[in-house]
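For this view, one protein chain was removed and the others were kept in their places.
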Amino acid sequence: MAERFLVEAVNDALHVEMERDETVLVMGEDVGRVGGVFRATAGLRDRFGADRCVDTPLAEAGIMGAAVGLCMAGWRPVCELQYDAFSYPALDQLINHVGRYRWRTGGAMDFPLVVRMPYGGGVRAPELHDDSPETYYVHTPGVKVAIPATPADAKGLLTAAIRDPDPVVVLEPKLVYRTARGEVPEGEHVVPLGEARLVREGDDLTIVAYGAMVGVAEGAADRLADRASVEVLDVRTLKPLDEEALLASAAKTGRVVIVQEAPRTAGYGAELAAVLAEKAILDLRGPVIRVTGYDVPYPYWKLEDAYMPSVERVVDAATRLLEF
Amino acid sequence: MAERFLVEAVNDALHVEMERDETVLVMGEDVGRVGGVFRATAGLRDRFGADRCVDTPLAEAGIMGAAVGLCMAGWRPVCELQYDAFSYPALDQLINHVGRYRWRTGGAMDFPLVVRMPYGGGVRAPELHDDSPETYYVHTPGVKVAIPATPADAKGLLTAAIRDPDPVVVLEPKLVYRTARGEVPEGEHVVPLGEARLVREGDDLTIVAYGAMVGVAEGAADRLADRASVEVLDVRTLKPLDEEALLASAAKTGRVVIVQEAPRTAGYGAELAAVLAEKAILDLRGPVIRVTGYDVPYPYWKLEDAYMPSVERVVDAATRLLEF
Amino acid sequence: MIGDGGSVPDGEVDGLGERELLDLYRSLILLRKYDERSLVYHRQGRIGTYAIFWGHEAMQAGAAHALADEDWIFPAYRESAIGLLRGIPVSTVLSWWRGHPAGWWNPADYNVASICVPIGTQVPHAAGFAWGKKLKGEPTVALVFFGDGATSEGSFHEGATFAGVMRAPLVLFCNNNQWAISTPLSAQTAAPTLADKAIGYGMPGVRVDGTDVLAVYEATREAVERARAGDGPTFVEAVTYRAMPHATADDPSPYIDPERVEEAKRNECVGRYEGYLRRLGVLTEAQVDEVKDWALELMREGIQQAEAEPEPDVSLVFEHAYAEPWAALRADLAELRRILGG
Partner (left out) sequence: MIGDGGSVPDGEVDGLGERELLDLYRSLILLRKYDERSLVYHRQGRIGTYAIFWGHEAMQAGAAHALADEDWIFPAYRESAIGLLRGIPVSTVLSWWRGHPAGWWNPADYNVASICVPIGTQVPHAAGFAWGKKLKGEPTVALVFFGDGATSEGSFHEGATFAGVMRAPLVLFCNNNQWAISTPLSAQTAAPTLADKAIGYGMPGVRVDGTDVLAVYEATREAVERARAGDGPTFVEAVTYRAMPHATADDPSPYIDPERVEEAKRNECVGRYEGYLRRLGVLTEAQVDEVKDWALELMREGIQQAEAEPEPDVSLVFEHAYAEPWAALRADLAELRRILGG
């Protein structure tokens, strides 16, 4: 096993899967000549040619729509959308077609396409390079959604996404693209969709997170260590959710804090809380507290540290819950 | 007061507000010559001219984007999007601009635009005329969201939306456009944003709903009447939410069923449940149960009755909760 | 191409012999009868809202006949019945309009994509498909139908841009019936003609009389040949005037020009072609009757079959959304069955 950064693990997965299956085709803005603005697709054009690693026109609905057609022609397109907030022009195709076309054919045709994009804040970037749009994806029927927090999962979940017969949106936490570093299995590596990852075990309180917030959750768990035994659960696949893992942890600790970067209202944390409110009500020893981004535009970066869920905010929430 | 259908109340609000404020401008596909495919804008072109009731090109991002510019030129545009699922091409403009432009000007400019659209299922229509897209809107910072259930609220909320300095999305339950009928105040009529409506009082259980689901909630309350005293709360403004009303009802009954047409995952019902799980945990005498559309594409209409939350499903949920 | 039986002489089309001319006629009649009967079925409450295509048959059949069997068609709702020309059963299409899952089909069985309801979003599908086939080295061509209104949509633009850049073997076929519901072309675009948009995508744009099935056929065939030869996409604008309401739910009286409607009805495409064939002497009265009877019989059988479809099982709400429904979806179905059963 090699140590890799998260974005290198993404690149690795693409290499391995394109090697393995010649119907896998990578497309997007600047993915070819320059290997992607984050270099996630570096080397693919040289290795597999410009027909399998395609620099597209600057047209996100075109990318997503063409990918639907490519599936019908027998390809497995992996679309890179350059940034979270630049994925919105493709939402129409995603909601009305990507998520519905299999259904529309009575299950006769597969649409094994993958949408991957860097997402999330904290990177000191100009406006609109910081969104956490998972709610838009996770609410959309017919697509699955995965968010890795570690290099190994970045490779394994992307591999699973590419092999999945259904459309999968993979959101990659760009904040940790080149800070999360870890062992990544060589060659083929699959992390099945729908399985959460127990980051650390604990008895008193569970922090549920995904993406870059897993690190924040771990930081908070460390900070709380002398006061409480904290379990950290990385959801990893938002849809389908590993309900069992979530409910098991809630049953064990009885206290749940949920961390999410996205604006609070109807964010994915709401879904997690709702599942708990419906299925774990007798286990809960206190409120389910969400620590989230706020219901305002993602701010100028001088203020982003105040906006993003911090270790301090998670510790504060956990403390309130432990003292409840 | 006159009796009107819900869609007539919308039309009435537009007439009154355009009369009152000559900067109000209605625009959209087919809103002019034919008065809208549901006739919500009927008569406006004749009354106020083709410059204030504008048939636009068939381009939803163009409509939403032009509306941003119209605000900057001193207008208060009211955009009709023809159907729920045809609003998605405008999501990009909505998320990246409509919801952010005031913030981007440091609060110096108002963007008093309104987006209104018929939404929801049950109308025996071809594919993609049935979506309940409120999550996409409610999760988006910088916009407010209202959904009327009665003719009077359709008028009053739309009026409030038009007068509001911020962008407001008003979703109109098309299923009851011409079945919901009721007294509508003549002339100016404002229902302030952010106030829920207590449809009926009860002690044992609360059903929270909005839009066409309020009728389903009432039907369920009737059906349960001999067994339980059921309160029905019409959320009416999804954002900002009237938390007080929600929490007061939960505190009183201790049992909450939430009804929502949209797919379940990260739907608005999740937000309501999450608020309860965080702020009403000690009041709850049982799980918060969501009765929702399913996490699948809205089906062919022969099957839509099975998909849509029904009185039976709500009664079933309420019964489980009462027996918990 | 088709004359008027008087001063304007009839033309001929290379490669269309008597058999092909009669095949084309059968297609036109099938579409016409489908449309006329559907309107009746709608009035009888046997199908739901329906998008009428009366007067559009020449564009649909003319274009479809210019394709090889392996070529794909990407229809909009206006071409809901185009699949009939590819062997999709009448009952399937009627089921679609009846809101019944029997209206589902496998695109690969007929090389006809699903009916696209949102405006213009099928254009990038078709572009991606055609490009994808080209990448595989297959000679397949795709043809995508859309309306005049669709040319204003960003999806159209992005799809056409892709097709141009990828030199996709695609025919972008625009049904310019001059209305998008109530919006006339003059309020839709300031372009002199829709074909003028083609240059912006680096493809040829041709304009053709949409009521002349032979002109449509010929223009499309040239575009198909160009595509198959590797010379990329073509934009074909076929011009007609919508003589019927947009759909059964529409009342065009507040906006339409009744004189233009009357003219369009007088000049309608099936009658024009029938006149042509008669003048050419290849269509007898008996053949006319035979073809119309055949089409009507297909419709009769189709509606019977569609109506004989059993009510769909609720499991179909959940099936086919994903290759494998997961636990929560299975639990939802079980709960729903329990409630509906009780």
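All chains are identified by letter, namely A, B and C, in their written order; residue positions are counted from 1 within each chain.
Here is the rule we go by: a contact is a pair of C-beta atoms (placed from the backbone, for glycine too) under 8 Å apart; a residue touches a chain by one contact, two chains touch by 3 or more.
Note that the structure is predicted; figures quoted are calculated from it, not measured.
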Which displayed chains the unshown chain touches: A, B, C
From C:26, C:167 or C:279, residue that would touch the chain that is not displayed: C:167
Hidden-chain contact residue, picked from the options C:49, C:95, C:155 or C:211: C:155
Chain not shown: contacting residue from B:61, B:145 or B:289: B:61
Contact with the hidden chain (one of A:29, A:204 or A:278): A:29
Residue numbers in chain B that touch the chain omitted from display: 25, 51, 56-57, 59-62, 64-70, 72-75, 77, 89, 92-93, 96-97, 101-110, 141-142, 144, 164-166, 194, 240-241, 243
Contacts of chain C with the absent chain, listed as residue ranges: 152-158, 161, 164-165, 167, 187-192, 196-197, 199-203, 232
Interface residues of chain A (partner: the chain not displayed): 29-30, 32-35, 37, 55-62, 85-86, 89, 124-129, 294-297, 299-304, 306-307, 310, 312-313, 316
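Keep this in mind: only the chains that are shown with their structure count from here on.
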Farthest chain (mean CA position) relative to chain C: A
Whole-Å separation of chain centres (CA-atom averages), chain A against chain B: 30
Distance from the mean Cα position of chain C to that of chain B, given in whole angstrom: 35
Residue numbers of chain B (touch at least two other chains): 61, 85, 89, 127-128, 294-297
Numbers and ranges of chain C residues touching at least 2 other chains: 101, 118, 154-155, 321, 328
